[in-house]
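All protein chains of the complex are present and in place, except for one that has been dropped.
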Amino acid sequence: MKRLWFALAALAYSAAAQQQSALNPAGPQSGRIAGLWWFFFYLLGAIFIIVMLIMLRTLMRGHRNAEENQPLENHERAQTRETRLRSIVTVSSVVTVVLLFILLVASISIGKANADLGASGKPMIIQVIGNQWWWQFSYLNDDPSQVLTTANEIHIPIGKTVLIQGQSNDVIHSFWVPNLHGKRDLIPSRVTTEYIRADRPGIYRGQCAEFCGLQHAHMAFYIVAEPEDKFKAWMQAQLQPAVAPATPALAQGQQNFLNYACVYCHQIRGTTASGTNGPDLTHFGSRRTIAAGTLPNTPGNLGGWIVNPQSIKPGNHMATIAVKPDDLQPMIQYLESLK
Amino acid sequence: MELAPKTLDVSHLEPFDISSQAPLWWGQVLIACIEGTMFCLLIAAFLYTRLRVDVWPLPGDQFPHLTLPTLALIPLILSAVGSFIASEGAKRNDRSRMIFGLTLNLVLAAIFFAMRIVEWHSLNFNWKADIQGSYVWAFLGLHSFDVVGDLVFTLVLIFCVVSGRYGEKQRLGVHVDSVVWYFLVAIWIPIYLAIYWGPKLLESQ
Partner (left out) sequence: MATQDVSPHIPNEHAELSLLDRVWQNGRGIFGWLSVTTHHAIGMRYIVTAFVMLLLGGIEALLVRIQLAHSNNTFLGPDRYNEIFTTHGTTMMFLFAVPVMEGMAIYLVPMMCGTRNVAFPRLNAFGYWLYLGGCLFLYWGVFTNAAPDMGWFAYPPLSGPQFTPGKRTDIWAQMITFTEVSALCVATELIATIFKMRAPRMSLNRIPLFVWSILVQSFMTIFAMPAIVIASSYLLSDRTVATHFVNPAEGGDPILYQHVFWFFGHPEVYIIFIPALGFVSAIVTAHSRRAIVGYPAMVLSLIANGFIAFGLWVHHMFATGLPQIGEAYFTASSMMIAVTSGIQIFCWLATLWSGKVRLTTALHFVYGFLVIFVLGGLTGVVLASVPLDLQVHDTFFVVAHFHYVLIGGALFPLFGALYHWYPKMTGRMMSERLGKINFWFLFIGFNLTFFPMHILGLHGMPRRVYTYGPEMGWDNLNLLATIGAFIIAIGGILFLVNVFWSRRHGRIAGNNPWEADSLEWAAASPPKNYNFEFLPVATSRYPLWVAPESEPASLSKAKTQPDRAVVTGLRNDRREVLVTTLMDAEPHHRYVLPGSSIWPFITAICVSIGFIGSVFNPWYIISGSIISGLALLGWFWPRKLLELEP
């Protein structure tokens, strides 16, 4: 049985994609937590094995005793044995307390170290607003022109501490990027905070971890951790309004977008589309996925999504708009051009 | 080491008992524990909520008035005396004492309840108004529900005793009814303090 489990675990490690895993840390906090996990794992595993060995031994002793069918024990011997058993129980309990105390101290100190991440220096602040079922991110800045609002995908510079400021527009969600840190709930009427930092470049997937209704399963986002200069370049590009259509076909696509009801919910900076109910699409073409991590961002997927969002993500709040087939292709091309 | 006899004869024991030895008394005390826990949690929740909100009560509401509920404490506390007399009467199987005690309990409790109904009319908010309204009405509603239930029960007991349709069970009922009433009187005092004084005291800090 046990061997099977180990085999399974090995199988899982190799097979699982590591971009959403608590055991593949990419930041100091998740690193400490993973370390703590392995500490717990070995210590508790040892306890488990010892208890199981004792248990198996009782099985054998028990059989022997049952077979022997010895006569009534003498009273004194029974008494001493009873006392001995009780002291063994007492000692085991004391050992349990000591071990737990070690674990307690370890986890409190790790917790404190993780919380202290934000103690020094001025962090970059990203406001996260949970929505059924997508994420709005805003890079806060004292200078309003430097405030960037985007959706479902963010970039962060490696080695820099980021303060996540969580809020929710509807129900409770939970912000969670296992490769970076544990989760933090996003609660209506409250602001919750969490510091994160990525030390290794990479693309990390996050997912809503608090049940939030029909499409809880499809509420993911990506964090792209990259070196400072690349991040700065990305930031500058994102702060720009949407690129103007370069070809007549793209211009047609833009016009189509603006003519349909899309504009009531979506914003494309630099155009008249200024809805705020749905994700900001100013740089839609630069994102990896559609519909909060549901589909890879390809023209085909986008077309399917626009025509019938309910078939891909049933129950989501995007309205089904009857886009004429002729209007669809340019619209897709336009949206994909918004790098 | 004691020697246990082979048989234990219990025929000499009383076939009933009206005291805290009766299982029913324990049942009633446990029900009081249940309700007491519920009210205490609700009070804690109320104060927690108060501490989370900056402006209290929310604009448009008032604090509940103090005079009437404070005066109403007098008949309420005195009515427990009626319960006590009735339960002593039940223990001694003293019919007139039971009738007197129960009636006293009923009348004073009814006065208390009438004052509460008057108070309802003085509140300028209902439970839909805001969070204070929700809590105040919840406390009033739950406690009133219990009070009315016990008043009906007391009425039935009075009927039983007056009409002579009573035996040990009904006497035990009178005794246990007094436990219920002590509880309802006692639990109202922290509720009263919480909903009428709590927000004001928290305000002044």
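Labels A and B are assigned to the chains in the order they are written; within every chain, residues are numbered from 1.
Convention: a contact is a pair of C-beta atoms (placed from the backbone, for glycine too) under 8 Å apart; a residue touches a chain by one contact, two chains touch by 3 or more.
Just so it is clear, the structure is predicted and the values come from calculations on it, not from any experiment.
Among the displayed chains, contact with the absent chain in the complete complex occurs for A, B.
In the complete assembly, the contact with the undisplayed chain comes from A:216, out of A:200, A:216, A:230 or A:269.
Shown as candidates are A:227, A:241, A:299 or A:314; the residue that touches the absent chain is A:314. Residues of chain A that touch the chain left out of the display are 1, 5, 8-9, 11-12, 15-17, 20-23, 29-30, 32-33, 36-37, 40, 44, 47-48, 51-52, 54-55, 57-59, 61-63, 65-66, 71-73, 75, 78-79, 81-82, 85-86, 88-89, 92-93, 96-97, 100, 103-104, 106-108, 110-112, 114-115, 132, 170-172, 174, 176, 178, 181-185, 187-190, 192-194, 205, 207-217, 314-315. Although one chain is not drawn, its touching partners on chain B can still be listed: residues 1, 3-17, 21-24, 26-27, 30-31, 33-35, 37-38, 41-42, 45, 48-49, 52-53, 58, 127-128, 130-135, 137-138, 145, 149, 152, 156, 160, 165-170, 173.
Rule of thumb we're sticking to: only the chains that are shown with their structure count from here on.
Look at where the CA atoms of chain A average out and do the same for chain B: the two points lie 51 Å apart.
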